Every structure is written in structure tokens, then in C-alpha cells.
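Only one protein chain is missing; all other protein chains are in place.
After this line comes subunit A, so read on.
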């Protein structure tokens, strides 16, 4: 794949492999990246993208193959070595110190005796702030370096991570290489656009490897796209020679077959499963009234300041409210999570790692955690039944690898999400399901699988309340759409008879 006439590649991989036990996560990957290139890395959940990137960041050691940075072969013994070689990484998991300032996070790897850290190891704060401001300026951000990271929105946190990655790269006095593992997955679409613009600009100062499941995004930002499947690199294309449909087929190994939903209006006689009236929480949302009906998907659209997540959490009892009422299947007393679960409500949180799963527990136990279903006889859970029940869900949702006895934290992000979903689907009497960004981090094929599953429980009579990532996702699957802006409802559509355009919805959001 190398080209002799060009300058040495910023990065060259030769037959790099890495296994976890018997699971060969990365198999013989060869790749070379030229200065000023933006490479899109795509692949299904569990294809090995993060593993490959973690090899490059020194977090994992590869079993076979060689890595060369700027023409020199390297051996990383730890993250510090990769940093020294000038590889800056923004990991899939948020990796900023939220209790520290922006400046410190960016300058965290400044060696003693350089920049804002003097030879005695003492910090010169003024210098540190100035250097950080400069790094931010480089990517066109005007954040105040003295701000604490916990006070930042998600886009801005990503910007800080990128600034840090570039700073690391620049310190090596070579062409910076910045690696971004799904930086847009947790962002709203409006925020993504800002980030996209900045990533495109990086081309002028260095090279970029960019991972995303949003193919349109990849097509817009990148020069070249490489596709991974089952740990192997199976395609390497210029974006000019490839279409989104083709990329989808390469990734998933089949055509897309998103079914068009047959929509009906709400029938006059049906009673809502969940009905919220004039719900208000100071500083978050005001006078929100929403009805969710059995057998219908209700999507709530809005930007990050709209308060839609808080409303969803209030329905599940995960957050309090000041006034108004939430009634679930006729019950409208004091809401609590326990009560909500008892009444047959499920909730897939956006913060999967902290609220949705127990990472140190095997996947099968995570599935039977709330509703043991057929895995239990009375209060006793039978391990063997639990395992076979879990296998069923693994099959149905195509969770990979098919090893439900493994710790959930060792699964790839997308597959963890499917396990969380299975936990609620395992209920025999699911009346309503609240889904907060359920497709976050899922590859397009997996998104189809999950959407199909959501539709099927919905058709069985469950009411779905969905906080989608994108407007398209809402138009794709919803029967009703509620739009929120600044804590108030700014639009209600019954897709049975309304046909709102994307711009129409966008206008009500902003």
C-alpha cells in the first residue's frame, strides 16, 4: 500500500494484530497515512476500531506486526510513549479531568522544564493559561481556559479533548496525528456541525483518523475511508469513488432494508399509557403536557437546552419536578423509579456506563437484573436458564460476540447498548419504554436491528417514548413527534396525518 515517491507516511501499520484470549479483535491490519489526510475509519460494533486505536495510543500492546511513525519504527510500552511519539488521541470514552480547568487538561502532559512548568516542577499559571488559549485558538475555539471542565457542554468538552490531542502531537515537532474515536456520537446534530467544521480545518496542520457511525458525516469530512470488519481491514477507498450505500454494504455485509413504517393516527377511544400534565421544573422545563399511547412511538425533539432529557427522566421517576403530574397506567401518585418499574416502565439512559449497566457483571446477569423472567423460579435465579435466556436475546439483537458469560465492560460500546435494551425487553409486561438516545454509538446495521426490535415491542402494545439523536431517526420510526425549545413544547405532530419537513422541525427546535 506504500507509495515510494511521497514523503514518509505519518503513520504506517504493517500486519498489526491483537487478541483478547481467543477473540482476535484486530487481525493483520496494514495502513499508511500521509500528511494532511483525514481518514475515516468505519466498521460495525465490535469490528475492532477502538482496539486498533488503543494500540496506537499505547493502551494496548499489539501481538504481531510493526508500527512506524514518520518513517521510524516504534514500540509503545505505555500511553506515555505514544504521547512522546506525537500521537494525540480522543478516546471513545470521555477522558478529561472534570474537576480541573480547561488549561490544565490541555497542558497535562507538558514535561517539566517546558512551557508552563519550570525546572523545579512548579506551575506558572499565567503561562499555562496562555499556552492553552493558544492551543484552543489553533482549532478556532474561544473558550476561557480558566473554566472548569464540569461546567462545559459536550461539544466544548470534545473541543478541549481535540485541543489536547493536537497539543500532544505538536510537541513532537513533526506532523501532528490526531485520532478521534467517535467524537460525535454523544453530540446533538447542531453541535456536530461545529465539530465537523473544526475537524476539516485540522487538515491544514496535520493528519486525522476519524471514527464515526454516521456515514454522511464521514463522507463530508474525510478524504479516504477505510472499513473494518471482524478485526480485518477490508476496504480502503477515496470518498470520491464511493457512496453511502456502498459503505453500508461493506460494513455490514448486506443491503440496508429499513422498512417504511405504516402510520395511523391515534384512535379516538384509546387511553394513553403515560400522560403528563403541565409538568414544570424550574430552570429546566415549563408546562409540558404529553400523552403516550400504546403501540405508538412518541419522539421528543429538541436541542441540548430544551429540557427533553429531564422530562424523560421525570417520567421514569429518576428526577423530581416542581409541579404538574405524571400518570402511568392510571396511577398518578408520588412518582419513583421503583413504582415506575413495578408499573411496567423501562428506561434506557443516555449515560450507559454510569446508569444503565453493571460493567463488572456478566452480560447475562445484566439482562436478568430487573426482570428475571423465565430465568427465575420464585426468588431463585437458575444460572443455566439465565444463560440460555441471555443466548436468546443475544441472537435476537445480534449481540456480538455471542458470549453472554463475559463481563459486560469487555463488550464494545454498541453491543453494551443492546444488552441494556435487552434488560427491559425481558419484561413480560412492558407497558412503556423510555429510550434516551438508544442508538448512540450503534453502527448503522445495529441501529436497524435495534429499531426493528423497538418497533416489534411497540406493535405488541408498548408505548415508546424516544429521545432520538437526529431528526431523521424521529421521522424514521416515530408515530408522534413533540418538539421542545427552551423547556416548552413548540410543536406537536401526529405523523398519521401531519407530514412535517425536516426544516419545519428544525425551526421549532432553534
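Observations
The rule is short, and it goes like this: contacts are C-beta pairs under 8 Å (C-beta built on N, C-alpha and C of every residue); 3 or more make two chains touch, one makes a residue touch a chain; residues count from 1.
Here is the rule we use: contacts and distances are computed from a predicted model.
Between the names "Ribose transport system permease protein", "Tryptophan synthase beta chain", "Sulfur-oxidizing protein SoxY" or "SoxAX cytochrome complex subunit A", the one given in UniProt for the chain missing from this structure view is "Ribose transport system permease protein". Of A:21, A:121, A:268 or A:330, it is A:121 that touches the chain left out of the display. In the complete complex, the residue from A:148, A:455 or A:488 that touches the missing chain is A:148. If you put the hidden chain back, the residue from A:205, A:341 or A:506 that touches it is A:506.
Residue A:194 is the one among A:194, A:266, A:369 or A:392 that touches the chain not shown. Note that of A:320, A:333 or A:461, the residue touching the chain absent from this view is A:320.
By the touch rule set out above, subunit A reaches the unshown chain at residues 57-59, 78-83, 91, 95-100, 104, 108-109, 112, 117, 121-123, 125, 144, 147-148, 151-153, 156, 189-190, 192-194, 196, 215-216, 220, 244-245, 248, 256, 258, 305, 313, 317-320, 336-337, 349, 355, 444, 447, 470-473, 475-476, 502-503, 506, 510.
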